[in-house]
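In what follows, a structure is listed as C-alpha coordinates, so that the remarks can point back to it.
Only one protein chain is missing from this complex, and each of the others stays in its spot.
And now, subunit A:
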(Lines give C-alpha, C1' and ligand atoms only; values in the text may rest on other atoms or scores of the structure.)
Protein backbone atom coordinates (compact mmCIF):
# COMPACT_ATOMS: atom_id res chain seq x y z
CA UNK A 1 0.00 0.00 0.00
CA UNK A 2 1.35 3.35 -1.00
CA UNK A 3 1.93 6.06 1.50
CA UNK A 4 -0.74 8.10 -0.17
CA UNK A 5 -3.31 5.61 0.93
CA UNK A 6 -1.62 4.56 4.09
CA UNK A 7 -1.49 8.01 5.64
CA UNK A 8 -4.78 9.25 4.35
CA UNK A 9 -6.73 10.65 7.29
CA UNK A 10 -9.74 8.53 8.06
CA UNK A 11 -11.63 10.91 10.26
CA UNK A 12 -12.21 14.59 10.26
CA UNK A 13 -10.22 14.81 13.46
CA UNK A 14 -7.15 13.42 11.76
CA UNK A 15 -7.18 15.88 8.91
CA UNK A 16 -4.03 17.95 8.82
CA UNK A 17 -4.16 20.08 5.73
CA UNK A 18 -7.61 21.63 5.72
CA UNK A 19 -8.12 21.71 9.44
CA UNK A 20 -10.50 24.64 9.48
CA UNK A 21 -12.75 23.08 6.89
CA UNK A 22 -12.68 19.81 8.75
CA UNK A 23 -13.77 21.53 11.93
CA UNK A 24 -16.57 23.32 10.17
CA UNK A 25 -17.75 20.09 8.64
CA UNK A 26 -17.72 18.40 12.02
CA UNK A 27 -19.92 21.13 13.40
CA UNK A 28 -22.15 20.89 10.37
CA UNK A 29 -22.98 17.26 10.88
CA UNK A 30 -23.29 17.13 14.61
CA UNK A 31 -27.05 17.13 14.16
CA UNK A 32 -26.70 14.09 11.91
CA UNK A 33 -27.97 16.11 9.04
CA UNK A 34 -26.48 18.42 6.53
CA UNK A 35 -27.40 20.36 3.43
CA UNK A 36 -26.35 19.32 -0.04
CA UNK A 37 -22.65 19.88 -0.46
CA UNK A 38 -20.52 20.83 -3.38
CA UNK A 39 -16.81 20.27 -2.97
CA UNK A 40 -14.66 21.86 -5.57
CA UNK A 41 -10.97 22.40 -5.94
CA UNK A 42 -7.94 21.22 -7.90
CA UNK A 43 -6.98 17.61 -7.96
CA UNK A 44 -4.75 16.40 -5.18
CA UNK A 45 -6.09 18.87 -2.70
CA UNK A 46 -8.05 16.41 -0.59
CA UNK A 47 -11.66 16.67 -1.64
CA UNK A 48 -12.33 13.00 -1.67
CA UNK A 49 -10.49 12.48 1.58
CA UNK A 50 -12.64 15.09 3.25
CA UNK A 51 -15.80 13.61 1.83
CA UNK A 52 -14.92 10.16 3.10
CA UNK A 53 -14.01 11.51 6.47
CA UNK A 54 -17.29 13.37 6.55
CA UNK A 55 -19.25 10.25 5.70
CA UNK A 56 -17.49 8.44 8.45
CA UNK A 57 -18.34 11.26 10.79
CA UNK A 58 -22.02 10.95 9.86
CA UNK A 59 -22.47 7.22 9.62
CA UNK A 60 -19.63 5.87 11.64
CA UNK A 61 -17.21 3.19 10.49
CA UNK A 62 -19.90 1.37 8.53
CA UNK A 63 -19.48 4.00 5.85
CA UNK A 64 -16.19 2.44 4.96
CA UNK A 65 -17.67 -0.93 4.30
CA UNK A 66 -18.42 -0.58 0.67
CA UNK A 67 -19.08 -3.00 -2.03
CA UNK A 68 -18.48 -2.46 -5.70
CA UNK A 69 -21.46 -2.99 -7.87
CA UNK A 70 -21.35 -3.10 -11.60
CA UNK A 71 -24.89 -2.89 -12.66
CA UNK A 72 -26.62 -2.78 -15.98
CA UNK A 73 -29.56 -0.51 -16.16
CA UNK A 74 -32.27 -0.65 -18.70
CA UNK A 75 -33.89 2.66 -19.19
CA UNK A 76 -37.07 3.24 -21.09
CA UNK A 77 -36.59 6.42 -23.04
CA UNK A 78 -39.75 6.81 -25.02
CA UNK A 79 -39.49 4.66 -28.10
CA UNK A 80 -36.25 2.87 -27.30
CA UNK A 81 -34.55 1.23 -24.41
CA UNK A 82 -31.13 2.33 -23.43
CA UNK A 83 -28.66 0.01 -21.81
CA UNK A 84 -26.30 1.62 -19.41
CA UNK A 85 -23.53 0.14 -17.41
CA UNK A 86 -22.51 1.90 -14.28
CA UNK A 87 -20.18 1.08 -11.47
CA UNK A 88 -21.24 2.18 -8.06
CA UNK A 89 -19.70 1.94 -4.64
CA UNK A 90 -22.35 1.45 -2.07
CA UNK A 91 -22.47 1.10 1.66
CA UNK A 92 -25.67 0.82 3.61
CA UNK A 93 -25.97 4.53 3.88
CA UNK A 94 -24.37 5.99 0.85
CA UNK A 95 -23.75 5.43 -2.83
CA UNK A 96 -20.87 6.77 -4.84
CA UNK A 97 -20.99 7.05 -8.58
CA UNK A 98 -19.59 8.97 -11.50
CA UNK A 99 -22.47 9.67 -13.83
CA UNK A 100 -20.19 11.23 -16.39
CA UNK A 101 -18.67 7.82 -17.09
CA UNK A 102 -21.46 6.99 -19.48
CA UNK A 103 -20.76 10.01 -21.61
CA UNK A 104 -23.61 11.60 -23.47
CA UNK A 105 -26.25 9.51 -21.81
CA UNK A 106 -25.55 10.81 -18.35
CA UNK A 107 -28.92 12.47 -18.46
CA UNK A 108 -30.60 9.10 -18.05
CA UNK A 109 -28.40 8.26 -15.10
CA UNK A 110 -29.52 11.37 -13.36
CA UNK A 111 -33.12 11.13 -14.37
CA UNK A 112 -33.69 7.49 -13.66
CA UNK A 113 -31.02 5.94 -11.53
CA UNK A 114 -30.28 8.74 -9.17
CA UNK A 115 -33.93 9.44 -8.78
CA UNK A 116 -34.59 5.85 -7.94
CA UNK A 117 -31.78 5.75 -5.44
CA UNK A 118 -32.92 8.97 -3.90
CA UNK A 119 -36.47 7.71 -3.55
CA UNK A 120 -35.58 4.67 -1.52
CA UNK A 121 -35.30 5.87 1.95
CA UNK A 122 -33.19 3.63 4.09
CA UNK A 123 -34.71 2.63 7.36
CA UNK A 124 -32.34 2.54 10.17
CA UNK A 125 -32.42 -0.11 12.81
CA UNK A 126 -33.41 2.57 15.22
CA UNK A 127 -35.85 3.95 12.72
CA UNK A 128 -34.39 7.36 13.13
CA UNK A 129 -31.67 8.38 10.72
CA UNK A 130 -33.62 8.26 7.57
CA UNK A 131 -31.41 9.72 4.96
CA UNK A 132 -29.04 8.53 2.41
CA UNK A 133 -26.06 10.21 0.83
CA UNK A 134 -25.31 10.18 -2.85
CA UNK A 135 -21.78 11.09 -3.77
CA UNK A 136 -21.48 12.21 -7.37
CA UNK A 137 -18.02 12.51 -8.77
CA UNK A 138 -16.94 14.78 -11.58
CA UNK A 139 -20.11 16.78 -11.68
CA UNK A 140 -18.43 19.34 -13.90
CA UNK A 141 -18.29 16.79 -16.65
CA UNK A 142 -22.03 16.29 -16.59
CA UNK A 143 -23.84 17.51 -19.62
CA UNK A 144 -26.10 20.49 -19.33
CA UNK A 145 -29.21 18.37 -19.61
CA UNK A 146 -28.06 16.11 -16.83
CA UNK A 147 -27.39 19.06 -14.60
CA UNK A 148 -30.83 20.42 -15.29
CA UNK A 149 -32.44 17.15 -14.38
CA UNK A 150 -30.34 17.04 -11.28
CA UNK A 151 -31.69 20.23 -9.82
CA UNK A 152 -35.23 18.97 -9.60
CA UNK A 153 -34.10 15.75 -8.01
CA UNK A 154 -32.18 17.72 -5.43
CA UNK A 155 -35.24 19.58 -4.33
CA UNK A 156 -37.81 16.88 -4.56
CA UNK A 157 -36.02 14.24 -2.59
CA UNK A 158 -34.25 16.48 -0.15
CA UNK A 159 -36.13 14.88 2.70
CA UNK A 160 -34.60 11.50 2.19
CA UNK A 161 -31.41 12.13 0.38
CA UNK A 162 -28.34 14.32 0.51
CA UNK A 163 -26.14 14.88 -2.45
CA UNK A 164 -22.46 15.46 -2.14
CA UNK A 165 -21.07 16.70 -5.37
CA UNK A 166 -17.43 16.72 -6.15
CA UNK A 167 -15.72 18.48 -8.99
CA UNK A 168 -12.64 20.36 -10.03
CA UNK A 169 -14.17 23.53 -11.25
CA UNK A 170 -17.41 25.02 -10.01
CA UNK A 171 -17.70 27.16 -13.09
CA UNK A 172 -18.93 24.25 -15.09
CA UNK A 173 -21.65 23.49 -12.61
CA UNK A 174 -24.76 25.47 -13.35
CA UNK A 175 -25.80 28.30 -11.11
CA UNK A 176 -28.95 26.49 -10.20
CA UNK A 177 -27.08 23.60 -8.70
CA UNK A 178 -24.51 25.72 -7.02
CA UNK A 179 -27.23 27.72 -5.29
CA UNK A 180 -28.80 24.55 -3.95
CA UNK A 181 -25.60 23.40 -2.33
CA UNK A 182 -23.29 24.53 0.34
CA UNK A 183 -20.20 25.23 -1.67
CA UNK A 184 -16.99 24.18 -0.08
CA UNK A 185 -13.85 25.26 -1.78
CA UNK A 186 -10.89 23.06 -1.15
CA UNK A 187 -7.87 24.96 -2.25
CA UNK A 188 -4.60 23.35 -3.12
CA UNK A 189 -2.43 22.94 -0.07
CA UNK A 190 0.31 25.47 0.26
CA UNK A 191 3.93 24.43 0.11
CA UNK A 192 4.27 24.71 3.89
CA UNK A 193 1.31 22.43 4.42
CA UNK A 194 2.79 19.90 2.07
CA UNK A 195 6.11 20.05 3.85
CA UNK A 196 4.26 19.48 7.09
CA UNK A 197 2.55 16.41 5.74
CA UNK A 198 5.77 15.03 4.31
CA UNK A 199 7.55 15.51 7.59
CA UNK A 200 4.71 13.81 9.38
CA UNK A 201 4.99 10.81 7.11
CA UNK A 202 8.75 10.80 7.42
CA UNK A 203 8.43 10.69 11.14
CA UNK A 204 5.99 7.82 10.98
CA UNK A 205 8.21 5.88 8.64
CA UNK A 206 11.22 6.67 10.72
CA UNK A 207 13.08 8.49 8.00
CA UNK A 208 15.71 11.15 8.23
CA UNK A 209 14.74 14.05 6.01
CA UNK A 210 17.49 16.52 5.28
CA UNK A 211 16.46 20.14 5.57
CA UNK A 212 15.13 21.63 2.37
CA UNK A 213 14.42 18.29 0.78
CA UNK A 214 10.76 18.25 1.66
CA UNK A 215 10.48 21.82 0.45
CA UNK A 216 11.94 20.82 -2.89
CA UNK A 217 9.45 18.03 -3.29
CA UNK A 218 6.64 20.36 -2.33
CA UNK A 219 7.80 22.88 -4.86
CA UNK A 220 7.97 20.32 -7.63
CA UNK A 221 4.62 18.88 -6.78
CA UNK A 222 2.75 21.88 -8.10
CA UNK A 223 0.79 22.11 -4.84
CA UNK A 224 -0.65 18.72 -5.38
CA UNK A 225 -0.53 16.73 -2.20
CA UNK A 226 -1.00 13.38 -3.81
CA UNK A 227 1.82 13.98 -6.15
CA UNK A 228 4.04 15.26 -3.38
CA UNK A 229 3.55 12.13 -1.32
CA UNK A 230 4.09 9.89 -4.32
CA UNK A 231 7.27 11.70 -5.23
CA UNK A 232 8.39 11.41 -1.68
CA UNK A 233 7.89 7.68 -1.70
CA UNK A 234 9.60 7.43 -5.07
CA UNK A 235 12.60 9.20 -3.68
CA UNK A 236 12.60 6.89 -0.72
CA UNK A 237 12.64 3.87 -3.02
CA UNK A 238 15.23 5.34 -5.32
CA UNK A 239 17.70 6.38 -2.72
CA UNK A 240 17.80 6.22 1.01
CA UNK A 241 19.18 7.84 3.10
CA UNK A 242 18.16 11.04 1.40
CA UNK A 243 20.52 13.72 0.32
CA UNK A 244 19.22 17.24 0.12
CA UNK A 245 20.05 17.62 -3.57
CA UNK A 246 18.71 14.25 -4.56
CA UNK A 247 17.04 14.07 -7.95
CA UNK A 248 13.29 14.00 -7.76
CA UNK A 249 11.94 11.91 -10.63
CA UNK A 250 9.69 14.07 -12.79
CA UNK A 251 6.33 13.13 -14.18
CA UNK A 252 6.99 11.56 -17.52
CA UNK A 253 4.33 13.38 -19.40
CA UNK A 254 5.55 16.71 -18.09
CA UNK A 255 9.02 15.79 -19.15
CA UNK A 256 7.73 14.94 -22.58
CA UNK A 257 5.92 18.25 -22.90
CA UNK A 258 9.04 20.04 -21.90
CA UNK A 259 10.81 18.23 -24.71
CA UNK A 260 8.14 19.48 -27.06
CA UNK A 261 8.66 23.00 -25.80
CA UNK A 262 12.38 22.70 -26.44
CA UNK A 263 11.64 21.52 -29.95
CA UNK A 264 9.43 24.50 -30.55
CA UNK A 265 12.02 26.95 -29.28
CA UNK A 266 14.72 25.44 -31.45
CA UNK A 267 13.04 25.73 -34.78
CA UNK A 268 9.92 27.39 -36.09
CA UNK A 269 8.71 25.88 -39.32
CA UNK A 270 5.79 23.88 -40.64
CA UNK A 271 8.02 20.86 -40.65
CA UNK A 272 8.77 21.19 -36.99
CA UNK A 273 5.11 21.81 -36.36
CA UNK A 274 4.40 18.49 -37.98
CA UNK A 275 6.77 16.76 -35.59
CA UNK A 276 5.14 18.54 -32.70
CA UNK A 277 1.80 17.29 -33.91
CA UNK A 278 3.02 13.72 -33.70
CA UNK A 279 4.19 14.24 -30.16
CA UNK A 280 1.00 15.92 -29.07
CA UNK A 281 -0.91 12.99 -30.49
CA UNK A 282 1.25 10.70 -28.40
CA UNK A 283 0.25 12.54 -25.28
CA UNK A 284 -3.40 12.59 -26.17
CA UNK A 285 -3.38 8.91 -26.95
CA UNK A 286 -2.06 8.22 -23.51
CA UNK A 287 -5.08 9.81 -21.93
CA UNK A 288 -3.56 13.16 -21.04
CA UNK A 289 -6.43 15.61 -21.38
CA UNK A 290 -5.84 18.22 -24.08
CA UNK A 291 -6.45 21.16 -21.74
CA UNK A 292 -3.67 19.97 -19.52
CA UNK A 293 -1.37 19.50 -22.48
CA UNK A 294 -2.01 23.04 -23.57
CA UNK A 295 -1.64 24.47 -20.11
CA UNK A 296 1.54 22.61 -19.41
CA UNK A 297 2.95 23.53 -22.77
CA UNK A 298 2.31 27.18 -22.07
CA UNK A 299 3.97 26.76 -18.71
CA UNK A 300 7.06 25.22 -20.26
CA UNK A 301 7.22 27.83 -22.99
CA UNK A 302 6.87 30.69 -20.58
CA UNK A 303 9.85 29.43 -18.65
CA UNK A 304 12.01 29.90 -21.69
CA UNK A 305 10.51 33.09 -22.99
CA UNK A 306 11.44 36.75 -22.81
CA UNK A 307 9.28 38.77 -20.51
CA UNK A 308 7.90 41.03 -23.19
CA UNK A 309 6.37 38.13 -25.10
CA UNK A 310 4.80 36.43 -22.13
CA UNK A 311 1.70 38.51 -22.08
CA UNK A 312 0.91 37.96 -25.72
CA UNK A 313 1.59 34.24 -25.57
CA UNK A 314 -0.67 33.86 -22.56
CA UNK A 315 -3.37 35.70 -24.38
CA UNK A 316 -3.18 33.36 -27.31
CA UNK A 317 -3.07 30.30 -25.13
CA UNK A 318 -6.28 31.40 -23.50
CA UNK A 319 -7.77 32.16 -26.89
CA UNK A 320 -7.01 28.73 -28.25
CA UNK A 321 -8.06 26.95 -25.13
CA UNK A 322 -11.39 28.65 -25.39
CA UNK A 323 -11.73 27.51 -28.95
CA UNK A 324 -10.68 24.04 -27.99
CA UNK A 325 -13.47 23.81 -25.50
CA UNK A 326 -15.95 25.04 -28.08
CA UNK A 327 -14.72 22.63 -30.65
CA UNK A 328 -14.28 18.94 -30.92
CA UNK A 329 -10.86 18.17 -32.27
CA UNK A 330 -8.43 19.35 -29.68
CA UNK A 331 -5.45 18.68 -31.87
CA UNK A 332 -6.48 21.43 -34.30
CA UNK A 333 -6.42 24.02 -31.59
CA UNK A 334 -3.30 22.91 -29.79
CA UNK A 335 -1.54 22.95 -33.09
CA UNK A 336 -2.93 26.35 -33.94
CA UNK A 337 -1.54 27.60 -30.66
CA UNK A 338 1.87 26.14 -31.41
CA UNK A 339 1.80 27.71 -34.86
CA UNK A 340 0.81 31.04 -33.41
CA UNK A 341 3.58 30.83 -30.87
CA UNK A 342 6.08 29.93 -33.54
CA UNK A 343 4.97 32.85 -35.62
CA UNK A 344 5.22 35.30 -32.72
CA UNK A 345 8.54 33.97 -31.57
CA UNK A 346 10.04 33.96 -35.01
CA UNK A 347 8.93 37.49 -35.69
CA UNK A 348 10.42 38.45 -32.35
CA UNK A 349 13.71 36.76 -33.17
CA UNK A 350 13.89 38.47 -36.52
CA UNK A 351 13.08 41.84 -34.98
CA UNK A 352 15.66 41.38 -32.25
CA UNK A 353 18.54 39.81 -34.08
CA UNK A 354 17.75 40.90 -37.59
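Some notes on this structure:
In this section, a contact is a pair of C-beta atoms (placed from the backbone, for glycine too) under 8 Å apart; a residue touches a chain by one contact, two chains touch by 3 or more; residues count from 1.
Going forward, contacts and distances are computed from a predicted model.
In the listed set "Chromosome transmission fidelity protein 18 homolog", "20S proteasome subunit", "Rab5 GDP/GTP exchange factor-like isoform X2" or "TBC1 domain family member 14", the entry agreeing with the UniProt name of the missing subunit chain is "Chromosome transmission fidelity protein 18 homolog". Set against the missing chain, the residues A:92, A:190, A:238 or A:262 yield one that touches it, A:238.
Which of A:75, A:182, A:215 or A:273 touches the hidden chain is settled by the complete complex: it is A:273.
Residues 1-2, 4-8, 43-44, 48-49, 52, 61, 64-68, 70, 87, 89, 96, 98, 137-138, 204, 224, 226-227, 230-231, 233-234, 237-239, 249-253, 255-256, 259, 268-271, 273-274, 277-279, 281-289, 292, 320, 323, 326-329, 331-333, 335-336, 339-340, 342-343, 346-347, 350 of subunit A touch the missing chain (whole complex, contact as defined above).
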